[in-house]
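The complex is shown incomplete by one protein chain, all other protein chains being positioned as in the whole.
What follows is subunit A.
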């Protein structure tokens, strides 16, 4: 009680407008020396480590390449790496450490929506920069975060357009029980209603769930034209094994997935998933000189057997986009970088990407891919040109009311 009394004596109230300015904005980033610090925050332990280690590797590759080419504004990049340990709480703690204790100029990382949502208030209250490299459920646009993965209108909506084009009249939705699949399915249902597609079922499994006999049986009995799969992680292995086991084929009832990239195909087993569809913005097989060089460099650094995937490419791209923003601003200061961000573009392995200064996402080309017998993914359909990011789906009449 005494402490509460003291609290009222000197602390700022929530409604005190000076409070929001107190304690932050005073960046401790040191740019006086020959080098500048940046932070990589990925899960190096825990369930997400297998995915996030690949993102860490491609970030490291980008930093090494930038340093070899003379750095950013003539300063070498010094990487401070932290482990997010697959836990939102640890992500928040380590983000704060990187910003306030290491004084990094920008942080790159995060994978799950949970990790991003945990870090968001930390970056906003300290006015720092986060580059988040994974496709996600949209409906977010923080002043302090740049989203270099796809938002829904660059991945899920094109996937639905593709299915509609192919004459799909009914869908079955399968997803893990957390925010990305739930939000994605909300969008899919709104799209389906507006486009005369019937939703024959919607099933959720807890993250890490590996018994799919019941769900796949329901999928079979519903007899939809296609399955939209937003399962994440290990569940995909069990799902596709069971799918094949019950005699369902990509020809009869294709599954389109939004969380399965080259890295995951090996784990699921090519036999179980060959011929199925995925929706991303990058595949290792993209036939451009920029991508060939990226794949070659990656294999040279980490081994011939390694594959490159969409989140890895988006992470690699994010570091170059930050470099572009800093060079355009001629400053490492967060406010200068934010002011310069709009229109910064980079010749990325996926193609040309451009930063949208208003919503902090990037314009990306949507690609529907088919998984080949060799475990790689081959482009089946392309949006042809970069799609402007629209995280709140404001330009889609059927989506009104989704962001409310």
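The definition used in the following text is that a residue touches a chain if its C-beta (ideal position, glycine included) is under 8 Å from a C-beta of that chain, and two chains touch if they have at least 3 such contacts; residues count from 1.
Definition applied: contacts and distances are computed from a predicted model.
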Omitted chain per UniProt, picking from "Sulfate transport system permease protein CysW", "Aminotransferase class I/II-fold pyridoxal phosphate-dependent enzyme", "Succinate dehydrogenase / fumarate reductase iron-sulfur subunit" or "Urea ABC transporter membrane protein", is "Urea ABC transporter membrane protein"
Touch with the missing chain holds, among A:121, A:250 or A:372, for A:121
The one residue from A:97, A:164 or A:370 touching the chain left out of view is A:97
Of the candidates A:50, A:73 or A:179, the residue in contact with the absent chain is A:179
Where subunit A meets the chain that is not shown, the residues are 3-4, 6-8, 10-16, 19-20, 22-24, 44-45, 81-83, 85-89, 92-94, 96-97, 100-101, 112-114, 117-118, 120-122, 125, 139, 177-179, 182-183, 186, 206-207, 404
